[in-house]
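Reviewing the structure listed below.
A single protein chain has been omitted; all remaining protein chains appear in their positions.
On to chain A.
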Amino acid sequence: MVALTPETDPTPDAVAGGPRQRRKLTGYWLILPTAVWLGLFFVVPFYSLLATSLFDPDGSVLTGYDVTYHFANFGHALSEYWQPMVRSLWYAALATAFCLVLGYVLAYAIAFRAGRWKNLMLVLVVAPFFTSFLIRTLSWKLILGDNGWVVDALQTVHILGSDNRLLATPIAVVAGLTYNFLPFMVLPLYASLEKIDGRLIEAASDLYASPSRAFFKVTWPLSLPGVVGGTLLTFIPATGDFINASLLGSPNQRMVGNVIQDLFTTTGDYARAGALSVILMLIILVLVLFYIRKAGTEELL
């Protein structure tokens, strides 16, 4: 090592295109597919959306659209459509809460109590995906319909008045959201519950924890990564959903997704639709960042 003379040690830069330089480039080649994918499917659409939100609001299909940095679009969109926006967040929060309760019970049962039925039950959780989202929501329209057996049964036991209905109420919309996004809650919950070592629960009960104490002190904290993952996977798409509100609700249950859809397809008010989309995205981003910080999941994930 010490005896190496400068003459026998060619500097790497002297050998152009040598192995060292090639190695330097390998990393960039490897991220190329991902970078192209990200550019094509995220950066370009995102830029297009952002540009749309800053269109001149007076543009039309005939006169064309110009990016005029018309930031007032945001103000207008918010002042006009704050109600569907708040409603979206509220419905999504309700649906997420219901999903969490139902999903936790289901995931817990599959992870700890299903025994040899575990795999079958997991398949059953995913099975609804074999049918289209739209068709399943339409069937809920039939089930919750005014002449359906659910309404009949509820009217018979006087939970529902004789001229009250389920369809076209917030109940139907939230129920639809809960139903449609339940698998997104169950799967992450199952994944983190299934990883919990049963001996930890035994250890807790050995250390004077009753079953409920053991659940809240050991099982629940250890399942938090699944809870965070599941709530995000449910809340984010539920906020932007418009199928449930349009099929199961009435104009009174309009969510922000419906508004954006109308603005884009019916009214042709691209600027306002774009602005509303960007606002929705920002609100979700802030909420999620706050939530993750609050849940302290860096350690758990």
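By our rule, a residue touches a chain if its C-beta (ideal position, glycine included) is under 8 Å from a C-beta of that chain, and two chains touch if they have at least 3 such contacts; residues count from 1.
Just so it is clear, contacts and distances are computed from a predicted model.
Comparing "Spermidine/putrescine transport system ATP-binding protein", "Molybdopterin oxidoreductase", "Cobalt ECF transporter T component CbiQ" or "Succinate dehydrogenase cytochrome b556 subunit" against the UniProt entry of the hidden chain yields the protein name "Spermidine/putrescine transport system ATP-binding protein". The chain that is not drawn here is touched, among residues A:V125, A:V174 or A:V218, by A:V218. Across the entire complex, the residue among A:H158, A:R199 or A:K294 in touch with the chain not shown is A:R199. Only one of A:L50, A:V67, A:A168 or A:A209 touches the absent chain when the whole complex is considered: A:A209. On the side of chain A, touch with the chain left out of the figure occurs at residues 197, 199-200, 202-210, 213-214, 217-218, 221-222, 300.
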